[in-house]
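Below you will find the structure I want to go over with you.
Removed from the display is one protein chain of the complex; every other protein chain stays in position.
Right after this comes chain A.
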Amino acid sequence: MKILVCISHVPDTTSKINFTDNDTKFDTTGVQFVINPNDEFGLTRAMWFKEKQGASVTVINVGGLETEPTLRKALAIGADDAIRVNTTALDSFTVAKQLANVVKTGGYDLIIAGRESIDYNGGMVPGMIAGLTEANFVNNCIGLEIEGTTAKATREIDGGKETVSTTLPLVIGGQKGLVEESDLRIPNMRGIMMARKKPLTVAEPIEAKTQTNSVAFEKPTPKGAVTLVSPDNLDELVRLLHNEAKVI
């Protein structure tokens, strides 16, 4: 089984979010970039398929040179090789087009992406890859088993979960639950050394037209001070929720 794990390169969850160029660009000053958390769960599940079922694992990012350290980290965790499609990620559709092209030319059986990236929060790329390659698609995936060309997946739904069966080729939008938090791996020294020697191919992009443009960013208006209510006067809290907030 050939697995392709899509890796989004995103600001660390503790990052302060600021913008430059008249609020049109994300300010990367002082920001640490990491593997998108949802992709980390997917990559860890892929390592299980590699170790237990002999799958090969390729990681891929669509982006500029600056994303290579993130791909190297994925190699250090254990992926076999990496591909960087050398283009700026302009919108979800063009990114999905590049990824779909690699999926088709590389003949991948299982494409693991994240439910959403924590920067753009599009939640679009995995479904678009599935649409473009006509593969089956399971989103919000919290469990995945594969036997030959059949897959059994668990998917989170609003208010519960469901188990589905399907066949490869398959795209999943993965999230926490796919593996446990405690299964996540921190690259060790040996992994980091080996990652340096693993192939990282730079592929040229195909032509793709965007469908959306990011025009500008805004930051939320700072919140007014909290209204404190004494624990001895909770009637007041009920009153505020009813009369002022009008939520009960």
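Note that in this section a contact is a pair of C-beta atoms (placed from the backbone, for glycine too) under 8 Å apart; a residue touches a chain by one contact, two chains touch by 3 or more; residues count from 1.
Please note the rule applied: contacts and distances are computed from a predicted model.
Name of the non-displayed chain as stated in its UniProt record, restricted to "FAD-binding protein", "Nitrate reductase", "Electron transfer flavoprotein subunit alpha" or "NADH-quinone oxidoreductase subunit J": "Electron transfer flavoprotein subunit alpha". If you put the hidden chain back, the residue from A:63, A:78, A:126 or A:174 that touches it is A:126.
Looking at A:37, A:63 or A:174, the residue that reaches the missing chain in the full complex is A:37.
By the touch definition given at the top, chain A reaches the unshown chain through residues 11, 13-14, 17, 19, 26, 37-38, 91-93, 96, 118-128, 130-132, 136-140, 142, 152, 156-167, 173, 176-177, 181-182, 210-220, 223, 226-231, 234-235, 237-238, 240-242, 245, 247-248.
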